[in-house]
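Missing here: one protein chain of the complex. Every other protein chain is in place.
Presenting subunit A:
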Amino acid sequence: MPIAHMPTTVPVVVDEAKCIADKGCTVCVDVCPLDVLRISDLTGKAYMKYDECWYCMPCETDCPTGAVTVNIPYLLR
């Protein structure tokens, strides 16, 4: 039984021009209660890897460069 991927539009978006994860910053990844953010091996920038969001906002509030925006998940928008 193969496991399929189900596409979703993710609530947390990162402005890659502002994100400084490639300089070693991991603040948003560290503070997320659901642990859904990661640093991309390809771009060196933070992104939302798992669509498991409580739209609680520590990632956005604690980001030192204002790169992170939390949107309301589409299903309850």
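Just so it is clear, a contact is a pair of C-beta atoms (placed from the backbone, for glycine too) under 8 Å apart; a residue touches a chain by one contact, two chains touch by 3 or more; residues count from 1.
Keep this in mind: contacts and distances are computed from a predicted model.
The chain not displayed here is annotated in its UniProt record as "Fumarate reductase/succinate dehydrogenase flavoprotein subunit", chosen from "(2Fe-2S)-binding protein", "ABC transporter permease", "Fumarate reductase/succinate dehydrogenase flavoprotein subunit" or "Sigma-70 family RNA polymerase sigma factor".
Considering the complete assembly, subunit A touches the hidden chain via residues 1, 3, 30-35, 38, 50, 52-58, 61-62, 70-73, 75-77.
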